[in-house]
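Report on the structure given below.
A single protein chain has been removed from this complex, and every other one stays in its place.
The chains carry the letters A, B, C, D, E, F and G, assigned in the order they are written, with residues numbered from 1 in each.
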């Protein structure tokens, strides 16, 4: 039986009505609904509909992602920490998507914003915190050097998450993805803006670690 | 103190003499030398030189990678299993590079060759074995669909390793890398033919799991 | 005399008036009109105009494609089955375009939705149904692995139809097209979102089979 | 039970010894061996080895492909014709690979060389011959316009086979592949130089037609 | 003294007021104004402004290009014919831009629309007409094979003009440009949608021919 | 009857024997043979074979192109001048291929070497000479700015001929081709290193001018 | 202590409120605020807010960039001149962004607009002025040849600034960037439209020169 990746509803390209219906079905059958890439109109429709159909549900919003849970839902708790690191404001929404996937799975999150390669001191200052995580997601746009620098400082496995910022040639996250795939330090990467995938992969690793802590054999 | 990624000697682009010298220095200072992308001429030079300077050393060869250890070396032992999966003969050398990195670090290896998308039965038959690993490296060339299929079958974290096979458009591993980055199942990926990076990332995850088993807190 | 590919009106980039005029001319001269890539405004204009000028005509809609026929039209009937397979909701409109081309030509359609690589069981369960078709169109976005998997299961010729879904690098159907061109199982492919071409090619094959059944020599 | 695509041995990247061994195993178990992308050295090794181990075997060579059969092999016979068309000398080796795949499967072959877009008369003169085939493979390099022109003349399904000729920008078959995917007439395509895939796809279609002729229901 | 390429006003990216001002300045100083890539709003502004400031001016419109001339302007007359050929409706606006550049320079225009590779007969029927031109501009989108076919029929120099039609991979005129640069018949090409450049180059050739007719030495 | 583009034998990818045979056939049937992209081995084979079979033939060599003519050949004479301009040593072989095509057709050639954008004075000094040609071929590698500069100085039609020099990003003539297609002065272009095509296009224009001079109507 | 690159607020992708807040904070703490890529709405919001909160501040606008300074700000003064050169109207906004960065840093600016490769005389006329600058920023779109031409005329270091103009293939500044990276004269380049980076780099060079003038040692 697979317990791995949480089902999520990718709102992009769906009508507000479709999103509401999918969310309500998810809540009815699993007591939770995880939604990503929500537009303002979809969020408004969701809030008003869920407010009526599931008045006791709680909603956790991060940028354009949302996790809705009924009181019956027992969120799992993993004994594993996912560190999530961002450089600029522009990386936060993508990191938020990853974070909500990990939260839904019950991992402990250690979020560090506003470090970066142009402000190296702030990055170096956090090295010990990075080392304490079991797995790190490092989001970065432009030239995407931050995960390379962090992976060079710590032994924690790093998942590089390229962000579609940057202008001109190699913008839209292409330079960042290239840099992570070509990095001179060890890491793996996911696609540009794939916060959901980075969060999912970190969750799978966190679960494995949680199991190891449970059954140390 | 970092104990993470083993130092390896990338033989490509170096003279046989340079490779020998680097290997001997590594053996003198760390009792081991890991070498990748060795040509036949470099291997011959290594064997004859090491045979003289370190007559007691043992050599483990996998395709064009080699791990040399003196009797003084105590290889670590991790209580974690890395599954390594390949589809065709052409994927084996790249997988071998990854495997030797993990072996050197002391992980248990479960290697499965000759499964593939065109031979789906053989893949499905191994699903339980894939589930038992703590982390999987899945190497695939051409259209690179194997890690997608396996990641859909199991909850184990999968590291996709694209291989530079394939002809015509999207050959040289480009289609495989694209497929892994665009996969509809959750995984992370490394660059084309980056066996060393896949092995290094699996090693970092294996160490974290090993620590969790040691200190279940 | 060619009886091959049905003429279709590509609505994209035309004004509602131009589309109506082209449809009416087609109905007058051939008793049918096949239209693709219709916008909502074009559909509204068509419905109201045709409702007046051809009140007895019937309209078959599939996503943004439409087939209009007057009562005089005798739709041909081919003794050949085209299987049309899709993975996700996002693939359906492109598959619908292909389907309507084949319907117009009189082929029997066997449509299978909601199978996919991440849900391999549902795909395997349909293998016998895929085998019964004379030719298969398999639509897939993201990494486009579904036609590869199906072509590995059956001997039916498969036409891969890449769909412009997916995000980040290799999105817009590029990874899917690459995967189909690089597939380790035998298939041919058409361009991204080219439902019309896939349907046309399946129709040509279906006609050849129909002729063979008629004149077994 | 699949009877679809013949197993072939891709010689490229293998040593002469490996090729010989694979060919001998194929001959022992199936009484035939199909080999593609053979170098001169591999051919020499094959000829001398097979001459000894299977002295009664017959060898059919086409450019760098070869079909070896023991006297026990009963080549199937399909009642279906595959037309194979090339423009220039440079297209012939790729077309030969496709042809041998179809011959091995028992299809009737109608091969037409030396037609082309720059010599349109010769192409137009052959239109009736093209129409008589059940399926056409049209190989073309440079700008790859020949399959477009032929698909515009006939109702036979066309499989475009781009060839890696051409110089400068869009050479190596890229312009040819683009042209076939973007063709204003209906066709499907395979990857650049993928003679094996084109032959395999034509074979699958030919088998379906052969079955239809056998069982016209 | 250069008398070569007419000055034209590229309206794209300018405000209606800027376009009007530039046109009025051109009319005051040279008695003519050639404008390309006009939006509907710019055209409306132009018509009302010029109607007032130059009430006697005549306006020749072709798609989104316009040539305005005061009664004082003496349009030159070249004894040379530019043939302009298009395949589909979608190519016409780009060809119109080229045509107006040639008209302004005084060349005789022979325009042939609605020929194409999928309708080869109509193309072949016009071969003599193509031969009578001194230089041909052939516009084509999708796979861009029309200039290749025409250049193979005639000795007239052909300027290939790729048009940004087509969908999926190689769309936006990329496949068409590749095809023209890679053409197996002799021609030169301009950039995608560069009607102005094609018209300018044809004009330069037409002037040279006109001079040769004037001064046959 | 077409008298346009001379037939040439593209030696690249052919054996010395094939090249000799094609050349001898051409000499027998047309009293001339034009060969391009000859290797040293092919040239040696040609010289010795032709020396025997056509001892009276004359050979004109330009880099790796050659024009062989028997005494019976009456080379045509066109009353039209093709200017051919190169920037660096590296452009000369490609320009030579173009030149020989034009010579064979009987055009007057005005060749100007060693001008360039980094040596602007030398370029400006030749402006009058450029103006006297009926058509100009301008070859340039690296950033390919020379045809842009020359086309800005003169009214003669310019055919840009990009050369595959340059290193790093945009090398192999890619930047040069881009620059010519994107040029802010009017010109048309051929593919990278396509000396044959540039020469052929210039020849077609030269013939048209020659005809105009002959029949000034 | 770093005194290098001025902090700037990249307005793109921020709400008018966020932009106002960031500007006000900058004015409070540093007496100046430099803003780039402002939309009309952001400018309006800025003007009204700053008009109230900093009624004595002065605003220097250049296209979509703005420098706001309170009366307390003492703008530095560098004894170094940055020449800024543009070809067409379309290059001006990008050059303006660069200029404002240099002005804020106190460099003397020598701005030259409306030169270009198609109007070579105007460029040559300014050569002495270019020579007097300590460093030159040359902005160019389309084929981007202007910095190459200027760098060939003078010994002043040139920073090439590609502008995202141009259409068709290699548009969006790609051809311009390629041309500058591949230039046959010596220069360095920044990314497409990266006026801020070009201005920043020129500022760093200007400061170094200013220091050298201060401390000639």
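The rule is simple: a residue touches a chain if its C-beta (ideal position, glycine included) is under 8 Å from a C-beta of that chain, and two chains touch if they have at least 3 such contacts.
Note that the coordinates shown come from a computational prediction; the quantities given were computed from them, not determined experimentally.
Peer 1: Across the whole complex, list the residues on chain A that are touched by the chain not included here.
Peer 2: Residues of chain A in touch with the missing chain: 87-88, 116-120, 124, 142-145, 148-149, 152-153, 166, 168-171, 174-176, 178-185.
Peer 1: By the contact definition given up top, give the residues of chain G that touch the hidden chain.
Peer 2: So the residues of chain G touching the missing chain come out as 2-5, 79-80, 134-135, 154-157, 159, 177, 181-183, 185-191, 194, 197-198, 200-201, 204-205, 207-210, 212-214, 216-217.
Peer 1: For chain B, which positions touch the chain that isn't shown here?
Peer 2: Residues of chain B in contact with the hidden chain: 13, 162, 164, 173-174, 177, 191-194.
The criterion applied here is as follows: only the chains that are shown with their structure count from here on.
Peer 1: Touching at least two other chains at once: which residues of chain C meet that condition?
Peer 2: 168-170, 174, 177, 181-182, 185, 191, 194, in rising order.
Peer 1: Answer with line, ring, star, complete or other to describe the graph linking chains that touch.
Peer 2: Chain contacts: none of line, ring, star or complete; other.
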